[in-house]
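Only one protein chain is missing; all other protein chains are in place.
In order of appearance the chains are A, B and C, and numbering begins at 1 in each one.
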Amino acid sequence: MKELTDQILYDVIKPRPNNSFKGTYGKVTLVGGNRNFGGAIIMASTAAVCSGAGLVTTATDPSNSGALHSQLPEAMFADFNDADQVASLVEPATTVVVGPGLGDDETSLAILKNVFAHTNEKQNVVIDGSAITLMAREDLAQPQGNIIYTPHQMEWQRLSGIKITDQSEERNKAVQAKLGATVVLKKHHTEIYTNDEVYQLTIGTPAQAVGGMGDTLAGMVGGFTAEFSKSPLKATLAAVYSHSAVAEQIAKNQYIVLPHQISRSLPVFMKKMEAGKTEHQIGFLN
Amino acid sequence: MKELTDQILYDVIKPRPNNSFKGTYGKVTLVGGNRNFGGAIIMASTAAVCSGAGLVTTATDPSNSGALHSQLPEAMFADFNDADQVASLVEPATTVVVGPGLGDDETSLAILKNVFAHTNEKQNVVIDGSAITLMAREDLAQPQGNIIYTPHQMEWQRLSGIKITDQSEERNKAVQAKLGATVVLKKHHTEIYTNDEVYQLTIGTPAQAVGGMGDTLAGMVGGFTAEFSKSPLKATLAAVYSHSAVAEQIAKNQYIVLPHQISRSLPVFMKKMEAGKTEHQIGFLN
Amino acid sequence: MKELTDQILYDVIKPRPNNSFKGTYGKVTLVGGNRNFGGAIIMASTAAVCSGAGLVTTATDPSNSGALHSQLPEAMFADFNDADQVASLVEPATTVVVGPGLGDDETSLAILKNVFAHTNEKQNVVIDGSAITLMAREDLAQPQGNIIYTPHQMEWQRLSGIKITDQSEERNKAVQAKLGATVVLKKHHTEIYTNDEVYQLTIGTPAQAVGGMGDTLAGMVGGFTAEFSKSPLKATLAAVYSHSAVAEQIAKNQYIVLPHQISRSLPVFMKKMEAGKTEHQIGFLN
Partner (left out) sequence: MKELTDQILYDVIKPRPNNSFKGTYGKVTLVGGNRNFGGAIIMASTAAVCSGAGLVTTATDPSNSGALHSQLPEAMFADFNDADQVASLVEPATTVVVGPGLGDDETSLAILKNVFAHTNEKQNVVIDGSAITLMAREDLAQPQGNIIYTPHQMEWQRLSGIKITDQSEERNKAVQAKLGATVVLKKHHTEIYTNDEVYQLTIGTPAQAVGGMGDTLAGMVGGFTAEFSKSPLKATLAAVYSHSAVAEQIAKNQYIVLPHQISRSLPVFMKKMEAGKTEHQIGFLN
């Protein structure tokens, strides 16, 4: 296993070219947030916007549109029950994020199938939370696209068939190879399984053990892969590293870190990183 | 009566173990907030999230879901009229908080009975506000669980039958003993009646005399007992002490303290406390 | 005309007694905010809460309840179309504020009449905005209570029959005397007509020339008269003075002052004032 270091940040987060516009930074379509779990998709969307994606659209239950716009007017809204509209938003997206707060009932399943039916090979597709559970339970085929799974250990058990206690690097790698997807296995010292390499994250803090932390990570992977689309793999690694690096900084002064604090800190954090390793100051929030 | 001191903070608020996850810090299910009093359950939920509970779900009137997610995407939502869903959220909770903004009409009563029917001996059940009034008025049996009442003096009069002017330590203790519950009697110099001991809080400020302050305390007791579940009693005492300690700090610069300010200050406050008595700096907000 | 000075702040804003609770600081019921002007009653309610009133309830159009709780969970909500509920909230109030964003259609009128039918001699009744226009247009009798009008010059023209260009101290005083009410005539150098005296405010800034500034003043008068209920007149004067004093401080660094900034600054401002004239520091926000 290869240790993921802050070098990934300097490789990925570069100064933006002057002659760029929002189209340069990709489109993210997020799908999730049923009537009960609206906060999850709002947190994921906040992460995508604050990461710097050019355009962000959130397809969710209509009961969440007011709260979405209250916090995040930058995101556009779609009713996730409107299959045609969701399809029209999935198709042109640079990255699709599906799962945060989606739920696992019949409606959730229909929405997930609709999303899966409209992705294509050129897209990044981040599959998170209940979308993973549904795939496993319903034995859904993996959709087209550059697939990135962001399971916690129980979700990985469901998807891979490997019990948590049996989840070794070798076994995980074997399933990853069969899937041909990137797997961000969230745990103490998160592991990232890719076609070429297995990475381990050695930073992070127990102050991150708070509901919504994973939704935020999924949204960041969405935002980074859309914005830094030349290398979705490096973008994913940079998102995973940034998520915990920002949390560590906040946790210096806080017992817990609220997920939205990570998202809201990203613009300042990423500015420090674009200057490159030798120039940035440790302790960006101070 | 034993004076409650800041020692309780150092006893309870310890550095989080590295290998912990959100499941380590418990589940809180809060039930309350009718169409008129939605703010109460939002404030209680904010307190529970900011205290550091692992997962927080708020069962409330549907008209409050937008405002809940606008402020607190970390909390999940449930319709408190859906008896089956509420039951399914009460049963696995580490702590149930019922009462803030619940109201006292027929709907409120039905919801309260449903909650009481689904708690179990292993849970903490915080009974606050109109839930106490309803229990007294309807002569409801005390539910299963480690019961923690958080009445103000009038609510205690209703529950205990002791008039405010007659509420002496001895009489209060006698009723507490019959109930076998913890009673946090909110007043100038709040008193906490437990099976073994009566504690008195000697800190606090009249800047706390603001609507919503009690809802915030109930939410903090909910959050602390879920997070520090090894000793729910100590967790309760730490929540009560923290509530006023934070308020005192804020009140150094403010004529009144708004309840959400206490909640939002908790992550910083608790970080200072985990370092232990000799190391933390007085004046944590400066 | 007597110049209103900062002495009124030291006379009114005193340290809170230790053994006080939220009931000590009164109840404010605000009525207004139709479907179009919901922001007005939200701004007024924010002012009342931040002034330090003990309990604040906002009766408004149901479409505003989500936005109210999103910003101000401390306030309770009522549907202003529910005449019985509004009556039950008006009757026990220390101060009723009616008018901000109420509108002037048939619904507005019915609501206003209902409010006026339920006030009593012991209450403060702040009549603002469209409530003044409706009173004049419909020739409504002045309700029971200690009446405080907060008109701008055009609204005062409608109520008093004195054209703006003819609004002299003498003429205004004569109408005030007939009304037996306090009149806060909002203008450059606001004038306050009382039974005994005419006061003039000589502070303030054109940065206050922003929509919602008057709604905030009405809410502050509501909050101050409930909280400092021993002398509603002095409380009114202190509210008027504080409103512009805070605005002046903010305007040192801002081209315009947003109304909610005044409200949110009140807890810090009032803390400085409670120390008394010789002790407080000029420049409270620095």
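Just so we're on the same page, contacts are C-beta pairs under 8 Å (C-beta built on N, C-alpha and C of every residue); 3 or more make two chains touch, one makes a residue touch a chain.
Remember, it's a predicted structure, so these values are computed and weren't measured experimentally.
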Task: Check the options A:4, A:31, A:47 or A:72 and report the residue that touches the missing chain.
output: A:72
Message: I'm checking contacts with the chain that's been left out. Which of A:40, A:55 or A:148 qualifies?
response: A:55
- request: Could you please point out the subunit A residues that touch the chain left off the display?
  value: 13, 16-22, 24-25, 49-50, 52, 54-56, 62, 65-70, 72-79, 266-271, 273-274
Field: Missing-partner contacts on subunit C, residue numbers
entry: 35-40, 42-43, 46, 63-64, 66-67, 70-71, 152, 187-188, 206-207, 209-213, 251, 253-260
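We adopt the following convention: only the chains that are shown with their structure count from here on.
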Statement: Rounded to a multiple of 5 degrees, the Cα superposition angle from subunit A to subunit C is 180
Field: Geometric centre distance via CA averages, subunit B-subunit A, whole Å
entry: 34
Message: Based only on mean CA positions, could you tell me how far subunit A sits from subunit C in angstrom?
response: 48
Message: Could you pull out the residues of subunit C that touch at least 2 other chains?
response: 66-67, 70
